[in-house]
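Handing you a structure now.
Here the complex is missing a single protein chain, while all its other protein chains stay put.
Up next is subunit A:
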Amino acid sequence: MSQNPGLSVSELTCERDERCLFRSLAFSLNSGEILQITGPNGSGKTTLMRVVAGLSLDFTGEVFWRGQPVADVRPEFHAALLYMGHLLGVKSTMTAEENLRWAMGLHRNDLSREEIWSALEKVKLAGFEDIPCYQLSAGQNRRVALARLFLARQPLWILDEPFTAIDKQGVAELEQLLVDHAKSGGMVMMTTHHEMSLNYDGFHQLVLGGGV
């Protein structure tokens, strides 16, 4: 473990419908690391992400943030966490800009309009800022959510299938963003079925499933 332990879990066990998804799982994620959780469908990747983020309560074991149990430091943990699940948290009746302002407004209150617009531009949504999200495609909605990454100051990113519905070039740009984030001391925990072509020392994989 490095001097600045970020996220670590120990003895994590989770059962669903009398089926063991993972048992006595332990890993740690430190500054500058990217952890990809892989495994076949139904192997518990999303469940693991939700357990670590604190959304799922149905598990045994312990999750630590900076060496302390998450339950004891929940506000600090939430302030440091950016979570993106299967559900994007993008409201269809609101515009891309409003959605982004809200999602980041929960974490930051110093957002300028220029920052928001430039983040939307980076995810190729320039010109779509004030269009309600129900008029955008699935991939564009995903990009509205991904634009948060460009504004985030949280060190820990938990991303569940962030590349879904994103085109090839977009994926390459996102991979670069993740590496940049890790290089500047961030942490990324993610799942994807996409073949990651990261040329980065801090990139690790954790394989779930395959019969415990």
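Please note the rule applied: a contact is a pair of C-beta atoms (placed from the backbone, for glycine too) under 8 Å apart; a residue touches a chain by one contact, two chains touch by 3 or more; residues count from 1.
Going forward, contacts and distances are computed from a predicted model.
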For the complex's missing chain, which UniProt name, "Heme exporter protein B", "Acyl-CoA dehydrogenase", "Beta-ketoacyl synthase-like N-terminal domain-containing protein" or "PadR family transcriptional regulator"? "Heme exporter protein B"
Considering the complete complex, identify which of A:Ser8, A:Asn30, A:Ser56 or A:Thr164 is in touch with the unshown chain. A:Ser56
Based on the whole complex, identify which of A:Pro5, A:Gly85 or A:Gly139 touches the chain you can't see. A:Gly85
Absent-chain interface residues of subunit A come out as 53-58, 75, 78-79, 81, 83, 85-94, 98, 101-103, 105-109
